[in-house]
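Just one protein chain is left out here, and the rest sit where they should.
All chains are identified by letter, namely A, B and C, in their written order; residue positions are counted from 1 within each chain.
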Amino acid sequence: MDCQPIVDKTYKKVLAMENSGNVASYIPELAKVDDTKFGVCLTTQNGEVFTAGDATVKFSIQSIAKVLSLSLVLSKIGDDLWKRMDFEPSGTAFNSLVQLESENGIPRNPLINAGAIVVCDIICELFDNPKKALLDYVREVSGIEDLQYSENIAHSEQQTGYRNFALANFIKSFNNIKNTCDQVTDLYFYLCSIEMTCEQLSYTFGFLANRGKQFNTGKTIVTPNQAKRINAIMQTCGFYDEAGEFAYKVGLPGKSGVGGGMVAILPGSYAIAVWSPKLNKQGNSYRGMKFLQYFTDETQDTVF
Amino acid sequence: MDCQPIVDKTYKKVLAMENSGNVASYIPELAKVDDTKFGVCLTTQNGEVFTAGDATVKFSIQSIAKVLSLSLVLSKIGDDLWKRMDFEPSGTAFNSLVQLESENGIPRNPLINAGAIVVCDIICELFDNPKKALLDYVREVSGIEDLQYSENIAHSEQQTGYRNFALANFIKSFNNIKNTCDQVTDLYFYLCSIEMTCEQLSYTFGFLANRGKQFNTGKTIVTPNQAKRINAIMQTCGFYDEAGEFAYKVGLPGKSGVGGGMVAILPGSYAIAVWSPKLNKQGNSYRGMKFLQYFTDETQDTVF
Amino acid sequence: MDCQPIVDKTYKKVLAMENSGNVASYIPELAKVDDTKFGVCLTTQNGEVFTAGDATVKFSIQSIAKVLSLSLVLSKIGDDLWKRMDFEPSGTAFNSLVQLESENGIPRNPLINAGAIVVCDIICELFDNPKKALLDYVREVSGIEDLQYSENIAHSEQQTGYRNFALANFIKSFNNIKNTCDQVTDLYFYLCSIEMTCEQLSYTFGFLANRGKQFNTGKTIVTPNQAKRINAIMQTCGFYDEAGEFAYKVGLPGKSGVGGGMVAILPGSYAIAVWSPKLNKQGNSYRGMKFLQYFTDETQDTVF
Partner (left out) sequence: MDCQPIVDKTYKKVLAMENSGNVASYIPELAKVDDTKFGVCLTTQNGEVFTAGDATVKFSIQSIAKVLSLSLVLSKIGDDLWKRMDFEPSGTAFNSLVQLESENGIPRNPLINAGAIVVCDIICELFDNPKKALLDYVREVSGIEDLQYSENIAHSEQQTGYRNFALANFIKSFNNIKNTCDQVTDLYFYLCSIEMTCEQLSYTFGFLANRGKQFNTGKTIVTPNQAKRINAIMQTCGFYDEAGEFAYKVGLPGKSGVGGGMVAILPGSYAIAVWSPKLNKQGNSYRGMKFLQYFTDETQDTVF
């Protein structure tokens, strides 16, 4: 099916609206991004690619990368992961410490900071050189052979990452982190530093729309069951305090990042990435939400 | 497609397992139910019906009815509903008052008690005889012309409903209930008293698998968009503290009740109801969870 | 010792300051009070009385009366009271439901609403006519033979008492209320409706400065140990979110009410009552706090 007309039409519609919200400013690298950037890319199981705007400009995917660390760990240790964390919506802010206190250091799910930090701890347990292993994995899944961490962003995160250091130490006080907090947060900050374009991001997430197999190559990234489960987690936990809002308005599993990126997938069909740096109050891309809402209203695509 | 073999096979598999958990005992009417009962019914968009076990025995659908009060109100006032409540997962127990305190009497979603109570308040605002209006609506959607509230159950609920009275009064202290608390909780207790069989329940929920149109008659119950949105809410909020678990293991939108009933839908295809009174620790039917997990593993049905 | 000069001096000092804050407005009876009223009365163990301003004008003592319901129950059942509630500071708002949820319906202390409601439940258990029994008790302790409840205030409270109904029902859901919620809240609203003048209030609280014996008559109201303990509870829990502030700045045990009344005692010496209707953000009398702070700075009176 030719999605280009709907992509174009929706892109124009959102472009014509006020570009509300604020760029994430907690680290300089994110604050200095051009806030008029706006890109879209939809990649289908059949290899079609539909783009609009700044679809080939790199941006910091931030928390979107937590889906990739999750898929790496899930493919390695399977359901043993759930001895270390849960997969329930948190109902609280992404960096909250409150629930950890009453739930003894067991994060609610792998997509909030606490959970992603424990996932990083597991990666540190699994690999001698965890930073390299993670990068190799993301290169493989994304097909970007020369992908690098952004040292600038990783260092910036590290310099102001008190909340994440607090999370790591808090979890370790409950004995749910095995390596040193420095090792674990180091990997975590590098994970969050990954940059991709919309084109690359939609291709990367293709395996979740394809029962675990990479688009084009058909290579197995995760089992069909694991793909289903990652999608279920994205649906219930992928959008911070707006998981319900996104399920309600878009109706597709997906994940967002504070860099203004957003990715969603229609199982059996496509992955779509949107990027626009200004965030709404819940920390999700303002234009990204609008685009995906209008786009799925138009196409009637939904898992529900 | 002939689902009967898989229904039968899964039924036998679960029947052979230990029947764990406990029957809800907070009211005598629920406590005295036969805990060996176990019924299943799957009804398809094409009118096929596949059953197993006690599929034609009536049981108290309890909180499952909250989806019907939601659909009634949504069909009447549309998105105005969201001025009175949110549609986010709560991350806390179904009858918790904690979030209401910090969120000024705005319930997290219409499927927890607090939200369903506000939905009942809206029904009291919309109709002169709200109890009759709600019953008429459920009769219409279910096609059960002689459906009655269970006076026994409603009275029992009323006699021990301190937590729900507390919720109603608490919400009213924030001015988010317009009628008297007695009127509202009265309707609420009657809503929870509705009884159906698995056959009736799966037919009733058919409209959510059919873009808002009733199975067989094709009558519009809600708009396609509203059907999508109700499904999204069921997916993220339908299973108390196990919303993530259900999304992860079953992968279909659905709703459970403390009577041991459970209903799930595959959009564009079918609705399935399971009933077995013993509940797991999270308050969902122990066998219901097992059945739906094994059944969807077998059929590979999932929205993800 | 002649306290009159310091009372006068402090009274003038506070009178000259801006009269900040807001009169409690949640019921009309409190809202319509003259907010320029300002009275003080200090009564000593030796029978001396020092007053300033509107010391003989009646006002609604509101939550200050919770000390009297506590002393009644403590004198009747002693430490058995603590099977039903705790005596720790709450760290949360006076009408919060949050802690009750995690602490299974056991109020933190008898001076927050939840605790006072359970105290009222106990009074309902102890007496055939609890409303009369409580009134008789307050008449005895205060020496005001013709004291009456204020029907106006009690009715007003009842009409808008949703939060207190919520508390009562919530506690009853944990089985920590034995009578009906209506009986208990009825008594509670009458308790809060009592009116006294500063002169009467300071005399009434004299027994807590006198090892449990009424000023003048020497009649035993509570044992010395119970007097000590009530004072300890007032010190740690008597001023809502400002218990620490009051201990820090005034350094005497005491209790405040949203009617703008405030009473404090110096063990072995005197009781002092202040009344001024405008409340600070924490719900304590703005001028009352100022007066007691300056007065004790001047006299160097403190328990610490």
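Operating definition for what follows: a contact is a pair of C-beta atoms (placed from the backbone, for glycine too) under 8 Å apart; a residue touches a chain by one contact, two chains touch by 3 or more.
Computed from a prediction, not measured in an experiment: that's the story for all the values here.
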{"item": "Partners of the unshown chain among those that are drawn", "value": "A, C"}
{"item": "Absent-chain contact - pick from A:I77, A:L97 or A:A133", "value": "A:L97"}
{"item": "Of C:R84, C:R108 or C:R287, the one touching the omitted chain in the full complex", "value": "C:R108"}
{"item": "Where the unshown chain meets chain A, residue by residue", "value": "96-98, 101, 162-163, 165-170, 172-173, 181"}
{"item": "Residue ranges of chain C at the interface with the undisplayed chain", "value": "86-92, 99, 108-109, 224-225, 227-229, 231-233, 235-237, 241-245, 247-248, 251, 253, 267, 297, 300, 302-304"}
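Assume only the chains that are shown with their structure count from here on.
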{"item": "CA centroid of chain A to CA centroid of chain C, Å", "value": "55"}
{"item": "Distance from the mean Cα position of chain B to that of chain A, given in whole angstrom", "value": "32"}
